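Note that one protein chain is taken out, while the other chains of the complex remain in position.
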Amino acid sequence: MKYELVLHKNLKTPGYTGSLTDYERLGGYQAIRKVFKEFTPAQLTDLVKRSNLRGRGGAGFPTGMKWDFLPKDPAITRYLCCNADESEPGTFKDRELIERDPHQMIEGMILAAYAIGAKVGYIYIRGEFVYGARVLERALAEAYHAGYLGKNIFGGRTGIDLYLHIGAGAYICGEETALLESIEGKRGLPRTKPPFPATHGLYGKPTVINNVETLSNLPHIVNRGAEWFASIGSPPKSPGTRIFSVSGHVNRPGNYEVPMGITLRALIDEHAGGVRGNKKIKAIIPGGASAAFLTEGSLDVKLDFEAIAQVGSMLGSGGVTVMDEDTCMVWAALNLMEFFAHETCGKCSPCREGSSWLVQIMRRIEHGHGKMEDLDQLVRICGGIAGKTICAFGDAEVAPILSTLKHWRSEYEYHIKGKKCMVGNRGVKLVAIGGH
Amino acid sequence: MSDTVQVKTDTVKLTIDGREVAVPRGTLVIEAARKLDIDIPFFCYHQKLQSDGNCRMCLVSIEKMPKLQVSCSVPASEGMVVHTGTPVVTDARKGVLDFLLANHPLDCPICDEGGRCPLQDYSQKYTGYGQFQEEKRVYEKEYFSPLIEKEMNRCIQCMRCVRYCDEVIDSQALSSVNRGFQTEIGHYADKPLDCEFCGGCVQICPVGALLNRLPLYEYRPWMLTRTETTCAYCADGCSLRLESRPQTREVIEVTSFWGNETKSVWGQGRNEGDLCAKGYFGYQFVNSPNRLTKPLIRKEGRRDSPLVEASWEEAIERVAEGFGRIKTGHGGSAFGALASARCTNESLYAFQKFVRLVLGSPNIDSSVRYGMVNAARAMTELTGLPRWLPSYEEITQADLIFVIGTDITQTNPIAGLKVKAAAKRGAKLIVATPLRRRVSTLSNIVNRATRHLAHRPGAERAVAIGLVRAVMEQGSLAKEVASHPSVLRLRDTVLAITPKQIESAAGVAYDQIESAAGEWVEAPRAVMIFGESILRSLDGYETIRILGDLALLTGKLIAEGSGSAPLFEENNELGAYEMGVVPDGLPCLGRTNNESDRDRLSQAWKEPIPSGPGLTMIEMLRAVRGGKIKALYLMGENPVGSLPASAGAAEALDAAEFVVCQDLFLTESGRKADVVLPAASFAEQNGTFTNQEGHVQAVRKAIEPIHGTRPDWEILSQIALEMGYPLEYQDGAEISHEIGRLWSACRPAGPGWRDLPKRSEQTGAEDRYLDEGLAEGISERYRLDPAAKSAAAGNGRFHLVIGPVLFHSGKMSLQAAGLMKLMGEPFLYIAPEDAERLGAAEGDRVRLRSDRGQVEIAVKIDAKYPPGMVFFPESFNEPPVKDLLTIEMSPASQVPVFKTAEVMIERIS
Partner (left out) sequence: MNPTSKITAFSEKAEKEIREILTRYPDKRSALLPVLNLAQAEFGHISEDVMVIVANRLDLTPPKVYEVLTFYTLLNEKPVGKYLIQLCRTLSCALAGSENILGHFQQKLGIGIGKTTADGLFTLRTVECLASCGTAPAVQINGAFYENLTREKVDRILDDLKRGAEPVPKAMGEN
């Protein structure tokens, strides 16, 4: 299948360093010039709305519509935040965009800030991205130096300052309101919504939070038009390309920018080089750890928001993890459950208490101390969490267990009855609980 | 959620479980449900706090919303349809309880919260017991603080404690430590809790995770008797609840009222349920082993023989005989009488009546003399009343608050909370104080200031003059007064003072003062609050007048929402003043030198009253030493312990022929008395206290008087009877009635005793002040003290200030074991710069020297104090720092001023 790279175009160009000069040479910072000449903020918002761009951070919310929720009164201070906290297991696309083409994202931020009338924007980057932060710092300095950023840009029409805010290790800070709390110097605890950030965000002011990849799309939409964007990928609801981070048991793990709508099978076989050792695929997580596991029966599902939702999972962050036939599903679900139990912020009761409860039961099952009643108990606990928590973390953390139980219940039962693992190379060691 | 309750003009209608209800816009669904008496269970919600929505217990289903919603966070909206009892909702509640119980120990049998714990109640209602069969989380048990016990295994992580500490108290002393499943409550690092110890976290914790250590494991809540009463410490006048065991006459603990948890017919009190350390942890003086429980008399009747226990009959007889002898021999004027403003209105009223009618003496005074009278006099001249016109509510709602001459969060913590609440709401806050900005877990009002006038210690008057000058110069006078001849005179006087002179007297840049004045003028609702640094200063009366002038000139003296608020220290100072326990005043605000006041009183009492005015406290002591006064009657007042040695109180008591001292404890003065009578505390009697705002609040008997003690009024009755005078009362209520009747008789026009003054009733007073008061003594009042005490530290010279602190109040708190755990010994507070200069580290001992003597004391370094100033908590007499002070008399009010001294300090190596 032939298609054109959009977000990866620059960074796949040989010799491209991501410097300002390189970026400009390949047409960078033309979009803001165009916007400055041709668009009012409202017109820019409208353009993005017409492009049907949807958020790439996880929830897939239409970007233009999100901007439109902000109060119209220009006297109210508003903020832009770039979510560069990328911590969703299986996802590493933003990291590459940051490290290799920082100006694309910065230009996107300038556009977004202009559209929503923000004078200040913060880039919330996860603390582990030490290299990425350095790259961004340098790129920001270049952009300031070139006059793309500062108190007086767009010919004096506005001023936009962008600052880097470096996290310190907390997955939950990727959740947009936790991110805001974190910038405010507090623990990264999600806020109860409503009110939403659009009206009560950073410092209580109207705020837009957009993902790195979402923002990186903006210069292209401006340069080539809403219609162009709306027509590529899987229109009308999932237009554009998507960067999928493919990992796990594939021959060529990595980030692949493809038009939305290609099948999982095509992504895995044609781009990621197929499964290692020519093994059969057992399970695929299509959108990061928060997305439900799919079986190989779903390999021909199109990778777009709707199609993936129809088979009971979600496109999420675009992190595609592939597991071959030798992978134990109890083990895999436990691995992710441990991730969630470690990362729950602890603010709301179901998530705080439920996550570790689930881990304890899963560990018992994995280590051969399970009981058949545990399976119903798992489902019951998951039901007590899903839909009852402050943020979407609660729904996410139950996805691995519920989906593996749904598709591979026999594997759980085998663990319980046989006190050992069903798949060959992973004999259950009967270790004491907590011996991990 | 006071924060979101802004202007709620319009209402919305919603339907909850099929019933319609109209509520103000912004009302949360959980609150709307309560209006219908629909009980939605909750843990983390609290009406004093911002919604946090963390426990998820209050989930309800709302039509047209995809998921269950937390009713504690969703505001009601028009047409909303809510269901609180569907199977889905009930299931969700069960689920949440299951999670909360998972790691909660089932140690209810030994948990002090057992029986008043919503976790127990809801468990009983919704589940039975949890489904959890894994290993429970166990937190390491750690020592948390001397007064607050932490039992983290019981914590349900609702964060009410932390949120209360942050949002309401602003102490920011609690932290939620760690993350996720390991979240717990802490201070910082492994430090034991160091904070204001308001006890709010203990009270607001729904479960038994934070507990009062004082009565730990001592009781089951349902076995305690609850008595709603008024705190006996400061004049903020908090309502609280004594939880007692009447059988053993013990007060076990204190709680207060937070509307959504306790429905009190008495309301939540002026404190809205908040308390300070004294209120919450300071109750144990009631059951202190040091309480006097037997009358004491001199063995052989002579002063040099020891005090020995006696029966009440014997003691009363002695008193009656002694008083009788002196009255016959020397007449009424040979008596001096001093009372404490901690006593109830009823006892104070009975006391002055006893002194005036039975002893026939005009020489009566009380602890209001230490400073409160300055405010009472000035405020009465300005507004016609010593009571406040602004209320706590108006402070909270003000646009601007001007705080001067008080470390309000230490001296009057609840009034301080109102100021903090206003600042949080966005009110401007001008704070004039030499204290510095310093964020710590003890709140400091300067930290919240939007403007800080950092004046020199003791220069409040210069600041006030500066403000009046700036207002005059800016020409921003209220229309009604602008052209009054007195105002024009005042104008000439203040404009003759140069900004330079003000700067050098106040130590504040004049443009700061100008800006502050501008803000004061502009604020529609502006309240000024001032306290002991002014009330207890030599020119306190003048300064309060000047501040009053400022309010008057700018139209804010009696305007709705604005006004002046003097802070009082002891719980019933206003009451003592209003009961006439002053030599120049009579009960019901009469004046001794006012003929008609005297007439009305003698008519009501059906007896003539001694001609006055009598002597003030210091005058009395002098008169005893001079032989004119032969006998002293002290009710709760302890001049020997309260005054510096140079006041000569000890000598006076020695010189007196006959001294009777009636108190809870054997005080320094009591040791010198001929008869000591053990009195009952506030927990043991009925009566009233009048808080500084003027609310006459109930004091209710929680326990019978500790064996051997009697209420003050009862003792007075008995002495009177013994002396053949029928001053007989059955109980406190009978006296209250008499006060009420007398008040109406003496002040037929004004508000009744228990009524609060209305502003509309005060306009006459303002006009009178304009015509008669304002011009009086202008040049005296507006004189800058050229020798404004300089605080320049140099050559080891320091400006020593003594004053009240948060954890103590007078001497009474020294008998409260809980408070002694917080501050069991005094330190000298010193700025870090000074400590460094002296080479003194925290805890090092220094020697303080004034021309009156020297003492040694350990230092505590606190950057709140400016260089050159050192501070000593006045409740302590050991070491005798007080004796370094000189004592001066305020000419206007005969207030004995002993607040400051110039001292030399050196480190003891």
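Letters A and B name the chains as they come in the text, with residue numbers starting at 1 for each one.
Going forward, a contact is a pair of C-beta atoms (placed from the backbone, for glycine too) under 8 Å apart; a residue touches a chain by one contact, two chains touch by 3 or more.
What you see is a predicted model; the values in this text were computed from it and never measured.
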| item | value |
| --- | --- |
| Among A:H8, A:R56, A:H103 or A:R187, residue touching the chain not depicted | A:R187 |
| Touching residue (missing chain; options B:N178, B:S305 or B:S779) | B:N178 |
| Residue touching the undisplayed chain, where the options are A:N10, A:N52, A:T91 or A:S403 | A:T91 |
| Listed residues A:L44, A:A332 or A:I416, member touching the removed chain | A:A332 |
| Given B:S77, B:T90, B:S440 or B:S602, the one touching the chain that is not displayed | B:S440 |
| Contacts of chain A with the absent chain, listed as residue ranges | 86-92, 94-96, 99-100, 126-131, 134-135, 161, 163, 165-171, 182-188, 203, 245-249, 253-255, 285, 289, 319, 321, 323, 327, 332, 335-336, 338-339, 342-343, 345 |
| Touching residues (missing chain, whole complex) on chain B | 162, 171-179, 186-189, 191, 437, 439-441, 447 |
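Criterion: only the chains that are shown with their structure count from here on.
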| item | value |
| --- | --- |
| Distance between chain centroids, defined by C-alpha means - chain A, chain B (Å) | 55 |
| Complex contacts: residues of chain B adjacent to chain A | 51-57, 59, 67-68, 70, 73-74, 92, 95-96, 98-100, 102-103, 131-132, 134-135, 137, 156-157, 159, 176, 178-183 |
| Residue ranges of chain A in contact with chain B within the complex | 170, 187, 192, 194, 341-350, 352-357, 360-361, 364, 377, 380, 383-384, 387-390, 433-434 |
